[in-house]
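Only a single protein chain was left out; the remaining protein chains are all shown in position.
As written, the chain order gives the labels A and B, with residue 1 at the start of each chain.
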Amino acid sequence: MRSGLYMLPVLVFGVLALFFLKGLGLNPREIPSVLIDRPVPEMTLAPLPGRGDSRGLDTADLKGRVSVVNIYGSWCIACVQEHPYLVEIKKSGTVPIMGIDWRDDPVMGYAWLKKHGDPYERVGVDPPPGRTAVDFGVTGAPESFIVDKAGIIRYKHIGPITPDIWTRTLLPIIRELEKK
Amino acid sequence: MRYSLLASLVLVLAVTSPALAVNPDEMLKDPAQEARARELGKDLRCLVCQNQSIDDSDADLAKDLRIIVRERISAGDTDQQVKTFVVDRYGDYVLLKPPFKASTLVLWLGPFALFGGAVALFARFYRRRKAGAGLPAPAPLSPEEQRRLDSLLKESRQ
Partner (left out) sequence: MIAEIGHFALVLALCVALVQAIVPLVGARRGVDSWMAVSGPASTMQFLFIAIAFGALMNAYVTSDFSVMNVAQNSHTEKPMLYKVAGVWGNHEGSLLLWVTILSLFGFAVTLFGRNLPPGLRSRALAVQAMISVGFLLFILLTSNPFARIEPPPIDGSGLNPILQDPGLAFHPPFLYLGYVGFSMAYSFAIAALLEGRVDPAWARWVRPWTLAAWIFLTCGIVLGSWWAYYTLGWGGWWYWDPVENASFMPWLAGTALLHSAVVVEKRDALKSWTILLAIVAFGFSLLGTFLVRSGVLTSVHAFATDPKRGVFVLGLLVLAVGGSFSLYAVRAPAMKMGGLFAPISREGSLLFNNVLMATGAATVLLGTLYPLFADALNLGKVSVGPPFFNAVFLPLMAPMVVVMAVAPMMAWKRGDLAGVLGRLKVVAALALAAAALVWFLQGGSAGPWWTAGGFALAVWLGLGTLVDLGGRIGLLRDPGRALGRALRLPRSSWGMVSAHFGLAVFIVGLTASSAWTIEKIQTQAIGETVQVGDYAVTLKAVETVPGPNYTAARATFDIARDGQSVALMQPEKRQYRMPPRPTTTAAIRSGIAGDLYVVIGDEDIKGGFVTRLYYKPCVLWLWAGGALLVLGGLISLADRRHRIGAPARARVAGVGAKA
């Protein structure tokens, strides 16, 4: 018993060390979304001027089929990286992508789409303070959400979509949801 | 002492311009409501900064959340309702003071359990020392010795 007490420090430290080892493989900055398996937030977003839409993006647009909601902004550097691939997806007609122009001057948001291509079926403008983005629990751009036929958010991807992430992670989820 | 310790030196601070967190144009007219918003802001974590509250951060998202918190307050929400509003969107992670629930039981009760454990050890330590500080306990008195002791005690009492 007595020597058991003297074992305590090394035991406690051993447990700590195991946690540290595990911690090295974890990313403390990665925050999972709490919106998974919840309906998409209510929204009625204004159209992007110049794009020729009569309306922007509504909650109803995300029901009845599987779709992807993509948060972008003309100020967003990482968005430039994923954008060509989004345009490719649009061409392939796999799944409709809805854009939300977040925290942006809509004129710039449109000019940016003209320059880099427009992969979106519908685009809604979410001006500061980005109420819809906050409703989506957005922390930065680009972020993408997969929404199922019933309008329930099923997956969130933080950061640019690369061909690899698309084919390995996102596309299988979309296919699975389309089957239901 | 925010950016202070060794690491601070070690790098690319995520901070651009310090101090410019809450701006006059965001503030509520009613000082009582504004004070509530400030207090709430101190308890909510800025999600894009490393470890700052939205009240301290000049990040755009922090500013948005400050404005939205103030909108909720103006709309008549209680402090708890505002927190619930933000937690519904970003999870418990935004709360700098973690809620008391099953997953944080160890965090909240741990320190007091530690203190209790330490006091118990403390008490044990003294009991053990009192019991003879590791020396073998004295052998019990023989009947002869006991008789002598009793008689001595009796004498001293008279």
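Just so it is clear, a contact is a pair of C-beta atoms (placed from the backbone, for glycine too) under 8 Å apart; a residue touches a chain by one contact, two chains touch by 3 or more.
As the structure is a computational prediction, the values presented were derived from the model and not from experiment.
Asks: In the full complex, which bits of chain A touch the chain not displayed? Write them out.
Replies: On the side of chain A, residues 2-3, 6-7, 9-10, 13-14, 16-17, 19-24, 26, 28-29, 31-32 touch the unshown chain.
Asks: For review purposes, identify every residue of chain B that touches the missing chain, sorted by number.
Replies: 1-25, 27, 42-43, 45, 49-53, 56, 91-98, 103-104, 106-108, 110-111, 114-115, 118-119, 121-122, 126, 129, 133-134
FYI, only the chains that are shown with their structure count from here on.
Asks: If you average the CA atoms of chain A and of chain B, how many Å lie between those two points?
Replies: 34
Asks: Using the touch definition from the top, list the residues of chain B that touch chain A in their complex.
Replies: Counting only chain B, the residues touching chain A are 47-48, 60-61, 63-65, 67-68, 87-91, 93, 121.
Asks: Along chain A, where are the residues that touch chain B in the complex?
Replies: Interface residues on the chain A side: 5, 31-35, 103, 128-131, 133-137, 139-140.
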